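Missing here is one protein chain; the remaining ones are kept as they sit in the complex.
Order of writing sets the chain letters: A and B. Residues in each chain are counted from 1.
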Amino acid sequence: MVAAESTEALGRAIADPNSFLTNAWLIAFLPAMSALLTLFLGKRTPGKGSVYGIAAVGASLVLSLGVLWTFVGGERGFYEASMPWFQIGQLHLEVGVYVDGLTAVMVVVVTSISLCVHIYSLGYMKGDVRFTWFYTVLSLFTSAMLVVVLANNLFQLLVGWEVMGVCSYLLIGHWWEDHVNSSSAIKAFITTRVGDVPFMFGIFVLISITGFTTSNIPAISDVVSHGGASVALVSAAALLLFGGTIGKSAQFPLHVWLPDAMAGPTPVSALIHAATMVAAGVYLVGRLFFVFTDADPVVLQIVGVVGGITMLGAALMAFVQDDIKRVLAYSTISQLAYMVAGMSMGPAGRTGAFFHLFTHAFFKALLFLGSGVVIHAVHTNNMSEMGGLRSRMPITFWTFLIGSLALAGVPPLAGFWSKDELLVVANEGGHDVMFVVLLLTALLTAFYMTRAVLMTFFGEFRGHGEPHEGPRTMTGVLVALATVTVFVGLLGAPQLGAPFGTWVFFHEIEEALFVPWIAVASTLAALLGIAIGYRLYNTYRERDPIRSLGPAYTVLTNKYYLDDLYWKGIVRPVRDDLSARVYWNDRRIIDGVVNGAASFTKTLGNGVNWFDEKVIDGAVNGLANLAGFTGGLLRYIQSGNVQRYAVFLFAGVVVLAVIFTKI
Amino acid sequence: MIRLPLVLFLSAALFSTGVYGVLARRNAVLVLMSIELMLNAVNINLVAFGAALHDLTGQVFALFVITVAAAEVGIGLAIVILIYRNRATINVDEVNLLKW
Partner (left out) sequence: MTGAEIAFVVIGVAAVVGAFRVVTARNVVRAALYLVVTLSAVAGVYLLLAAEFVAWVQILIYVGAIVILFLFGLMLTKAPIGREALDNQRRGVAFLVALSVLGGLIYLIQGAFDWDAARIDPVEGSVAAVGSSIFSRFVLPFEVISFLLLAALIGAIVLSRKEDRP
């Protein structure tokens, strides 16, 4: 591998990289290898192949912690290494790694959550019909996400991005025997695809800025920061790239796939649709932040608007869900919108957004895995059939509670610190509308999580059978994640120097501020949400109190009729009408032409055959008949009579004699 | 002092008579006899020219011809007898197995 030169635009290169940095590529490589091993050897390995994935991701986690340790130790620069892949004309394509503080944080998040999910799935997917395949795709996904995070050039990022999309499709549709699951998988894939098209065009625009020579990110940053591209071009690139984020990170209007993706197994939901893949869209904006800052300011405003709408809309929809996983899904959409909104507020917001991504990964995964244990025990997703599980599943209850409080933003848990930071940035930057929206969403978040906790764990058990606590592989993971959730928020605490901000920064480290009144306001909002929730749901009522919202309730349950719009406006016309028309066209016209050509050739062949038979064979046979006929005539000479021959002989002699003497 | 053309005329006459006999006679033995006539005509020619040119070669070859004629007659008659044995006829018209 060749180390690249430093580029001023993104900070300076690390002068003497340690072995964690130089071997950073292994972090993405090991899970890929384990995917292959699981695929080929999994069924024959004891434990059905889960050991390869766990070992590889575990090793990657260790390496990631090592990389993070480098930055914890005060390193501020970046490490880049790449090797050329191939070249088309002027365009050089490479495979490489780019490691800075952001990368370190991201790889730690991905590998740790992935490891938790790998271990958790030992219990959750036990006895599953496609256990080995599950682990194969899980490892492959982990590898793809790590490729995205470690990428130093846009093509490589795109490759990892798309592989993640495929793995998501495969895992959502893991139990494809049920048509609902396979439909959800297709919906997820196609919706993110709709976002991927502008994303790809954004990449092309950025490559064109370099004069079509490279897709290397530091190189592009170099060109952009030195004014090598017009503001309009950069703005266009930024908006196009954001399209990919809207798709992958489930923002309005392409958020519709995430709730349906809950059809997949819960560990998948935890890993892909909470902590990692959906965060990739946010990561994209953050990594290519220089494009957004150098674009027209309206781009960031658009980003903020999208984030704001999504935030509120999703939080409202979380109220009316009965399925516990859907509550968490809408919550995820809402929290992702937090991150997107954070990005829209500039470099300080970027740091805040990534910190929220960091903390959200842990407690959201915790919540999903906890709900998985509950679902595993009561065999239903619907909260109306749960209740009273607090005493039956204590570990799950307490970890879930910690996760919910973190999500609601109660100090000193993780969510409080990250949300608080975003509020501070909004206030400092003068984004007052955003401030209000953030605060309001925090209140709503606290409300619906309280609703969920109360409906699931309190009151009388409304379901069937005897639910019991999950196995140790599952509860152990829950405890680990809960522990992290408690302490990880402190990494962003200004009182402790906010170390996180020293790892993830844009051009220069932002000063972490602690504004007391904002902290109080956010805490109050959270407590208020919890109080309302407690009031409404403390005792279970058959008729959900939310229904008293009336028409608003109907709109929310129909998901703002957005899905219906897509279905009637896009899916049905394309799938049913357009396809049918194209099929008809293909059959009649194109096949008609082909068949016509075929029958013409056949006729031609028949004609040639006739010609061959009648004319050519006729000529040949005619010649043969002529020979036979002549022979038939000539044979009469053969009389068998010697004297007859002698007559001819002598007559011939006479004639010849006359001729020879005459001549 | 015999004029040479006279001798040759004789030879020619004998020869053509022999030709007629070969072509017209039915009995195989008669055909052989006609062949002898032809041979004799040739012999006369040989001897005549030998005498005209004062060269003994003519006579010598005439002797050879006579010898060959004798051999030929012997074989020919043997064949005729065989044909007679096989077919009870020596009518050459009836010996036509090579007929189409």
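The definition used in the following text is that a residue touches a chain if its C-beta (ideal position, glycine included) is under 8 Å from a C-beta of that chain, and two chains touch if they have at least 3 such contacts.
On a predicted model such as this, the values are computed, not experimentally measured, just so you know.
K.L.:
Even though one chain is hidden, which residues of chain B still touch it in the full complex?
P.N.:
Per the touch rule, chain B residues meeting the hidden chain are 1-10, 12-21, 23-30, 32-34, 36-37, 40, 43-44, 47-48, 50-52, 54, 56-60, 62-64, 66-75, 77-82, 84, 90-93.
K.L.:
Please identify, in ascending order, the residues of chain A that touch the omitted chain?
P.N.:
643-644, 647, 650-651, 653-654, 657-658, 661
One rule holds in what follows: only the chains that are shown with their structure count from here on.
K.L.:
If you average the Cα atoms of chain A and of chain B to get two centres, how far apart are those centres in Å?
P.N.:
Those two chain centres are 119 Å apart.
K.L.:
Quick one: in the complex, what on chain B touches chain A?
P.N.:
19, 22-24, 31, 92-93, 95-100
K.L.:
Tell me, which parts of chain A touch chain B in their complex?
P.N.:
Chain A residues touching chain B: 635-636, 638-643, 646-647, 650.
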